[in-house]
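Here is the structure we will look at.
In this view, the complex is presented without one of its protein chains, the others remaining in place.
Labels run A, B and C following the written order; every chain starts at residue 1.
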């Protein structure tokens, strides 16, 4: 992984988020406050906007820079969470000279841990973590099993979608929807949807190589 | 005319106004501020409410009392105008011992003059006067011609309706609609409609005797 | 229609009772007839009394208090008060220097205050406000309507009266301010008169009413909805045109009041203010005083009005002087 492929992925993520505007926006309107899509969009635009700067950096530094940029761009609940994710990924990768799928899996896991810490949340609370935690777990397992990048990408897409679907029948105990009690049941979580969309778009890049 | 028949007429007028709620309310919404029906209703209820007090009075005093009651009840543009009408009618009748149709026509005319003075308005300005002035003119003429009460009532109903219709294509130069310029054209005046409804209801009483 | 409401017929009394309780330190409300007076009756000054239909809150009851009105007479919603209210209010607050009525120029208000004035036994005078330049003044109309400029007139005349100035001086200042003040309104939605139960006019998502008054009367024109800057620029142009027509100077210090009509967020009002202030500065005016918020409303209308008052030292002094009312407060 290098900063070139990172920019490539950022562009793909941005396109995917814009494409899912209606879904993402609608979900945060249903049980949130309706700004999640616009927050994601603002974040994506900012990252695509610093592509030239990122090019000059190592993958680790680029990810850290992305985290810092998101921190000062998104705001809301998702801002510090995604920022923590990328900053932690960057920090983890910094320790490695050679970055293979295995190191990426480790860094991804560190990112997810950072989100859990920042948001004081676990799996099962109807948040983005219900996509990210199972994806991270599967990612690590498949890397252990020496699966190919394409096999991993295919599998993670399935896990991400299952994680998203799992939020439907959860009570929300974190985030804005936690004020709703039973009324949150039956709705997917908006942040989980964004994560599923982003993971799908990155996996699709891998699959199309 | 005595205060008994006045109460009788007031009750009829109230019923007629309530029956034409939609028309009257709608017209003031179109080119006014939407309160004319509720103003008329409030006025009518107040007069019906003082029926016992009115019974003790002469026709002249009862009409004056009605005017004063309307003055402190209706408000808006129509309040002082109808108040002036009845107070002036009462004052005019006070001079007569015997009240026949002729005296009523004179008093009605004095009432209309009082409205013109209070509102500084003429015929043709898209107001209640476009019903009241022609009605008063015809009323006086028919009395001169010694027509019967029923003949007069029939004729005045026609004149009142014609007067109302005439407001449709007028520019408003008095009252709230005067701010509208050309936009007032095509709409009937709300106050003219109330007057037409009231005149019809009183004439119908005469006709059904 | 969805409103916090028990019974349309009791709405006014219930709301005024709440107003009385919330501001018991400041004002007193009387019923039958209805009027609002200062808690501490002022002495030895011209009594300033205003009034008009309800639905424009905080105007007028919200402006009763030290430095502004002595009394306000609230009518039914959008219906001018009746003369007995003005008479009772005058009786309660007159303080041996006469009574000045401040009346927005609407047929109903004019006639009811006129009849009150005719019956009044104290020395009295009336200032009519007519700042709405959407309505062209001509001998063929009732004339321009009084809108947000009324707040400026009430504030400054109230201040002058507090100094012990006489009736004539108060009237003169009121008329001067009225002359130097121009307003125009734009509505995005209609208001809903509670007793009517539905919007006064229909308007689509792609239209606005330009030159609207404060009663949901249709405005001068139905126009296409445009971006804020285009609307604001038309509003400023109408005001500049009016200032020119009155042969008043197109420069100097102004007070810019951007007023919400009831349902417009402050964020939008400040956005309007931003553009209006820029245009006025470009034209050569100095933005010396500002007021942004809901000061004279049309129940629940989404819309805004813009008012420009050409200041001079006297107006500025009376605008700045202490005022303590429910709706405007500074210096106390």
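Keep in mind that, in the parts below, a residue touches a chain if its C-beta (ideal position, glycine included) is under 8 Å from a C-beta of that chain, and two chains touch if they have at least 3 such contacts.
Quick caveat, the model's predicted, so the values are computed rather than measured.
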- Contact partners of the omitted chain among those displayed are A, C
- Listed residues C:231, C:254 or C:279, member touching the removed chain: C:231
- Of the residues A:8, A:102 or A:118, which one touches the chain left out of the display? A:118
- Query: Touching the left-out chain: which of C:5, C:119 or C:245?
  - Reply: C:5
- Where subunit A meets the left-out chain, the residues are 25, 29-35, 37-39, 42, 71-81, 83, 118-119, 171, 173-181, 183
- Residues of subunit C touching the missing chain are 1-7, 11-12, 14-19, 21-23, 54-55, 57-58, 62, 188-189, 205, 208, 225, 227-229, 231-232, 256, 258, 262-275, 277, 287, 290, 292, 294, 297, 299-300, 302, 304, 329-332
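Simple rule for what comes next: only the chains that are shown with their structure count from here on.
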- Note on the structure: Contacting subunit B as well as subunit C are chains none
- Message: Could you work out how far the Cα centre of subunit B sits from that of subunit C, in whole Å?
- Response: 32
- Item | Centre-to-centre distance between subunit C and subunit A (centres being mean Cα positions), rounded to whole Å | 54
